[in-house]
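The other protein chains are all here in position, but one chain of the complex has been omitted.
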Amino acid sequence: MKKALALLLSLMLLMIALPVALAEEVVNVYNWEDYISEEALEMFSEETGIAVNYMRFTTNEDMLVQLRTSTGAFDVVFPSDYVIERLIAEDLLAPINFDNVPNSVNTVDWLSNPAYDPDSLYSVPYMWGTVGILYDTTRVNSPIDSWGALFSGEYKGEVFMLDSIRDTMGLALKYLGYSMNTRDPAALREATDLLIKQKQDGVVKAYQVDETKDKMVASEAILAVAWSGDAQYAINLNENLSYVVPKEGSNVWVDAMVIPVTAKNKENAEKFINFMSRPDIAQLNCEYIEYSSPNQAAIELMGEEYQTNPNLNPPQEIIDNCEFFNDINDFLTIYNTLWAQVKNAK
Amino acid sequence: MIKFLKRFYLVIVLLFLYLPIAVLIIQSFNAGVSRAKWEGFSLKWYQELLQSPTIMEALYVTFTIAIIASIASTILGTLAAIGIHAMSRRPQAAMMTMTNIPMTMPDIVTGISLMLLFIFTRVERGYFTMLLAHITFDTPYVILSVLPKLREMNRHSYEAALDLGATPGYALRRVILPSVRPGIITGALLAFTLSLDDFTISYFTTSPLVQNLSTLIYSETRKGVKPTMNALSALMFVALLILLLAVNYRSTKTSEAK
Partner (left out) sequence: MSSLNMPQWGVWLFALGLGGAIIFLGMSIRRHHGVHRSLFSWPYSLWIAVFTVVPLFLVAFYAFTDKAGQLTLENFANFWDSNREMKQQLIAMGYDPIVMGMGERGTVNVDTLVYSLWMALMCTGICFVIGYPAALFISEREFKLGPTLIVLFIIPMWMNFLLRTVAWMTLLEDNGLINTLLQRMGLGRVRLMYNSQAVLLGMVYNYLPFMVFPVYNALSRQDYKLSEAAMDLGADKWRTFSRVTFPLSLPGIVSGITMVFMPSVTTFFIPRALGGGNTEMFGDLIERTFLTADNWNVGSALSLIMMLLILLSMGLLRKVDPEGEGGSLL
């Protein structure tokens, strides 16, 4: 009995100790769900001997809460542009030592000094893309080119919306002719009413985020608001699908790699960022997740098929018609409240 | 006729309960990724399962936590039950209320309150905090399984043992524990299954780094659950079924022996 107990106890201790014993050189990476090639992670560990603790989030908002409550848990994070702007304003990011990130020179020109990080001190772009409508060409009555298709009632009960505050409010604002970064509460009210009416009319089938792409592949709806890369993924699996950035304009976004001030392994984080910016690795990731790469050298490596894909490399006039999100921290309460009204409209 | 209708009703209800599970298990053998289309029989998801470090790690976390938490809560809970049983009326009522609170509290409130505790005390959330949380919600169930057995026990046998010269420890080991053993075993098993299946409380008390199966599945549900998860749950389901049958077999055997 005593022996068995002793054995059990030592087993227990071993179990607790094991994860600790395994600890070596690590980097704690916090990235979007399904947003990196596993192979790239393995290659990184192999080449540098640094183990990657890979963690995932679904929306910028969820990630922010984790970043603030689990201090020190993350070394590299992949927030979007407007979130980086806020993190910089709140002094939550550590300046990157670019001597350790020589591959950052590969960044395309138009993103080398982006508005959210004007002096490029804190971030290295990872992927970029647009927001648009993914639709089933066999089931639409006419070609889709406007956000209006989401609101007209023509596709009642066949529309997937994004369960993401900024994106959904933003497209409603755009449709109404406002800026996505408007600071006019009346415009926000109008956009909210539009979304509430859309829901009450029974147009919306579901509000979701990452589920959309697989459901669109399975033809679960006719229209879906989607990010360009998810759209490309779905189109590759279902040739009936097509993607469009509506003529009213849309959101163009960048997800970039940053290092929180609380990071415990800053040098490893820089090695990681440098590795992910290496042309062949950027290519690997880009081809795996199918978003647009901000890495000039990788773009050149990927060849013509990628370069001429209009979903991933839209013509300049489409990009010019799109806006980046700005941080609107002081409007957060208003956004959250209005969004709750949309989600609970019956 | 009535008898047939009754049986028929039970079959229908059971069908309702097992339909999704059957779907899950069948899907785990589907060669394709799609949830609704059958693309031929294949074991590839089972193979992939064994090669996925993420799933293996989550499996490790889930099982070690379930084992450690059920052992710890069984010890804690059994001692507590013995103590509560020996208490006078009023403290006993107070302790029972305290025990009932975590059981009736919605999981989400338990999870959030523990999250607040860990954040407030600046304890980094992760494996250890999840373990503490599991012990916390397991223990009341152990107490409630052990207490009835204590009530069934002869009140005076413990005192008699002491009068006959046994030390309290000896009396505990030789008198109390054997007679409440079935309760302890039930409690331990209950604690084990509860912590194996818990999602809500784990979700709030861990960091994104330490995932158990539930939290891993939760993050996968956002982008479509991969069939590897179905394969895993099919395996676990069968394993638990065998465990249950073994326990049942043993208990029928021992009751026959008596």
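Going in written order, the chains are labelled A and B, and every chain counts its residues from 1.
Here, a residue touches a chain if its C-beta (ideal position, glycine included) is under 8 Å from a C-beta of that chain, and two chains touch if they have at least 3 such contacts.
What you are looking at is a predicted structure, and each value in this text was computed from that prediction instead of being measured.
Chemist: Using the touch definition from the top, which of B:50, B:87 or B:246 touches the missing chain?
Modeler: That would be B:87, which touches the missing chain.
Chemist: Among A:108, A:140 or A:218, which residue is in touch with the absent chain?
Modeler: A:218
Chemist: So one chain is hidden, and I want to know which residue out of B:49, B:71, B:114 or B:180 touches that hidden chain in the complete assembly.
Modeler: B:114
Chemist: Write the list of subunit B residues that the hidden chain touches.
Modeler: So the residues of subunit B touching the unseen chain are 6-7, 9-10, 13-14, 16-21, 23-24, 27, 35-36, 76-77, 79-87, 91, 95, 98-110, 112-114, 116-117, 119-120, 132-133, 135-136, 139, 141, 143-145, 158, 168, 186, 189-190, 193, 196-197, 199-200, 213-214, 217-218, 221, 225, 229-230, 233, 236-237, 240-241, 244, 248.
Chemist: For subunit A, which residues touch the unseen chain?
Modeler: Residues touching the hidden chain, for subunit A, are 59, 61-62, 64-65, 68-69, 157, 163, 185-186, 189, 199, 204-208, 215, 218-221, 330-331, 333-334, 336-338, 340-341, 343-344, 346.
The rule is short, and it goes like this: only the chains that are shown with their structure count from here on.
Chemist: Within the complex, which stretch of subunit B touches subunit A?
Modeler: It comes out as residues 34-36, 64, 67-68, 71, 115, 119, 124-125, 127-128, 207-209, 219, 221-224.
Chemist: In their shared complex, at which residues does subunit A touch subunit B?
Modeler: Against subunit B, the touching part of subunit A is residues 8, 12, 15-16, 19, 28, 30, 33-34, 53, 55-58, 66, 69-70, 72-73, 209-211, 213-215, 217-218.
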